[in-house]
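Below you will find the structure I want to go over with you.
A single protein chain has been omitted; all remaining protein chains appear in their positions.
Letters A, B and C mark the chains in the order given here, with residues in each chain numbered from 1 onward.
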Amino acid sequence: MPPRVGDKIDVLDHGFVRLDAAEATDLSVVNGARVSFLQMKDELDQKDEGLIRFLIREKHASPFEHNLLRFHIRCPIAVAREWMRHRWSSFNEHSLRYSQAIDEFYIPDVSQVRTQTGKPGSYKFESMDEPVANEVRELMAEQYRSAWKAYEDMLQRGVARELARFVLPVGLYTEFYWSVNARALMNFVSLRNAETAMWEIGRYGEAVEEFFSACMPSTHKAFLEFGRVAP
Amino acid sequence: MPPRVGDKIDVLDHGFVRLDAAEATDLSVVNGARVSFLQMKDELDQKDEGLIRFLIREKHASPFEHNLLRFHIRCPIAVAREWMRHRWSSFNEHSLRYSQAIDEFYIPDVSQVRTQTGKPGSYKFESMDEPVANEVRELMAEQYRSAWKAYEDMLQRGVARELARFVLPVGLYTEFYWSVNARALMNFVSLRNAETAMWEIGRYGEAVEEFFSACMPSTHKAFLEFGRVAP
Amino acid sequence: MPPRVGDKIDVLDHGFVRLDAAEATDLSVVNGARVSFLQMKDELDQKDEGLIRFLIREKHASPFEHNLLRFHIRCPIAVAREWMRHRWSSFNEHSLRYSQAIDEFYIPDVSQVRTQTGKPGSYKFESMDEPVANEVRELMAEQYRSAWKAYEDMLQRGVARELARFVLPVGLYTEFYWSVNARALMNFVSLRNAETAMWEIGRYGEAVEEFFSACMPSTHKAFLEFGRVAP
Partner (left out) sequence: MPPRVGDKIDVLDHGFVRLDAAEATDLSVVNGARVSFLQMKDELDQKDEGLIRFLIREKHASPFEHNLLRFHIRCPIAVAREWMRHRWSSFNEHSLRYSQAIDEFYIPDVSQVRTQTGKPGSYKFESMDEPVANEVRELMAEQYRSAWKAYEDMLQRGVARELARFVLPVGLYTEFYWSVNARALMNFVSLRNAETAMWEIGRYGEAVEEFFSACMPSTHKAFLEFGRVAP
């Protein structure tokens, strides 16, 4: 069964993507295009899939903007930093000035402890041997514990939250709301659920795409057909 | 009874504002703000009105972006031109390249045939005497008829629609879809449903504000209280 | 000699594109990309053309945003309406509320009086016979004269400028300032200096592209090489 509003897809060790609200249908795309002819509809019919394919193929992007998906996300700061570079969308995030951090940090699965070779745009990654991988994971865990301890120490001494947080690592989990339309979402997915993307944000891209595909199946189908390029 | 999704408010002689879809609640604002503290809610309660007032007063604007209102608009081109300068929103419009114009033009009510004195930002407008006003209205009607005739003549001779339309006046009605969040909507309303705005676009601003107020009553109330300034 | 800041390219019968200011170099692109490696430069060298080609090909778009071209444009309202749909840029336009219209209207050359067949996205246009074309041009001229006369009549009776202008046709010339970065400019040019675009806006797209090419020759070259698709 496809995911729906309210559903949560778990991502990484402590993260998730939850669809908080959606006003996002294939019909909104069709009507966004058909207003050009003043021939809007109340229901989708057979031929409309062809229209959506035409719009994607010819890069008529504006009809894909008349909708909204609102997500609640939990991910490491390093992932959130890439995410928030997407400017045609809206964000509100957990504030480490207003409240205390949550004690959760990202540690990759054994299979994701990886080496990197090659050049930007065509890096190659390979899993490390399990014993080494486990040492790396322990090293990360230790570093996280030490950072958390320093953070708590400072808070206990009365240091301002906004200052104490400077020692917290970008592996710390954060949460945010993200509101986006299908056009900007396809752009996000094309860049982030891609081979060249950081593996960790890729898993979020995948989850976002799953919700998108459930809300707007014909649009998603056309997006796939024409190479996952945002119109 | 307040207007709802699907309702249409008539504006000017042949125009309207219809709310085509809305995912826009006061709760979305409250949760957009409360994610800072990781204390989101399922339902609005008494204290939340205070939070919304705080956000408007202190110009914390981002929590007002997690929502969507989609409108179907019919207005004269001169009004649409001002409208489409609002960039943080989405538009698709009836195309005079793709299809024929509709034969409707704006003629002001007698009371709106007006003179203009003063300076930009503080113009004063006054209704003209009824007989003069009626002459002006007849002059406009005549000009519209003549433009339409020239347009149809050209189409009949086989002239391309996109070329024939150059003679059509900005009093011609057009239609478009407009998708917008509450933050950008408040900006629109603060500028266009204002004394300094052109009277005609003001009537559209009024209708948009009515729908907004019906969807997000607490947000609208705070918007009014703090001088109708967008946060 | 390539055009430069201050130069004006004439477009259509009464229009132009003038480059009012530019802070736009290929070096700004290169440094925008090289900040990723903290290896910015003071001067462009041989290898940088390769980097720019890579960025265009791989659709790394953000390095193309660190620059500005400011244009002063004169074009018919029908052209300006398409232009101002480009939201990632800045506009200020001649106001028919604040001042009187200028008495100039677009009449196509004989060769541009055209018929239209086919479907949206693949229209075919053909020039009309010269005698018919001249009749059409006279018809347009007549209609413009009549609109101008009605406009002036209303102004003389004291009708507010913002109201009298409703009879003015979209063939009227307007002027505006347009500030844009190379990324948004390439998007504009890819859509508007294209076969599928309205011929009239195409001529403006051409002029804009000429200035762009003069300011950022390596970027323009790569843009051409990879199919005139904006990154």
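Assume contacts are C-beta pairs under 8 Å (C-beta built on N, C-alpha and C of every residue); 3 or more make two chains touch, one makes a residue touch a chain.
Small disclaimer: the values here were computed from a predicted structure and weren't measured.
Undergrad: Can you tell me which of A:2, A:50 or A:120 touches the chain that was removed from the display?
TA: Touching the chain that is not displayed is residue A:120.
Undergrad: Of A:11, A:29, A:52 or A:168, which one is in contact with the hidden chain?
TA: Answer from the full complex: A:168 touches the omitted chain.
Undergrad: Taking the full complex into account, what residues of chain B touch the chain not shown?
TA: The missing chain touches chain B at positions 36, 54, 58, 62, 85, 120-121.
Undergrad: Even though one chain is hidden, which residues of chain C still touch it in the full complex?
TA: Within chain C, the residues that touch the unshown chain are 20-23, 28, 31-33, 35-38, 40, 62-63, 65-68, 70, 72, 90-95, 98-99, 102, 175-177, 179, 181.
Undergrad: In the complete complex, the non-displayed chain touches which residues of chain A?
TA: So the residues of chain A touching the unseen chain are 76-78, 81, 84-85, 87-88, 91, 97-98, 105-106, 108, 112-116, 120, 123, 125, 128, 132, 135-136, 139-140, 142-144, 146-147, 150, 153-154, 157-163, 165-171, 198.
Just so it is clear, only the chains that are shown with their structure count from here on.
Undergrad: For the chain pair with the highest number of C-beta contact pairs, give its two chain identifiers.
TA: Most contacting pair of chains: B-C.
Undergrad: Roughly how big is the turn, in degrees to the nearest 5, that lines up chain A with chain B by CA atoms?
TA: 180
Undergrad: Please tell me the distance, in whole Å, between the geometric centres of chain B and chain C computed from their C-alpha atoms.
TA: 27
Undergrad: Averaging only over C-alpha atoms, locate the centres of chain A and chain B and give their separation in whole Å.
TA: Spacing between the chain centres: roughly 33 Å.
Undergrad: Just curious, how far off is chain C from chain A if you go by their C-alpha centres, in Å?
TA: 36
Undergrad: Which chain A residues touch at least two other chains?
TA: Only 36, 62 qualify.
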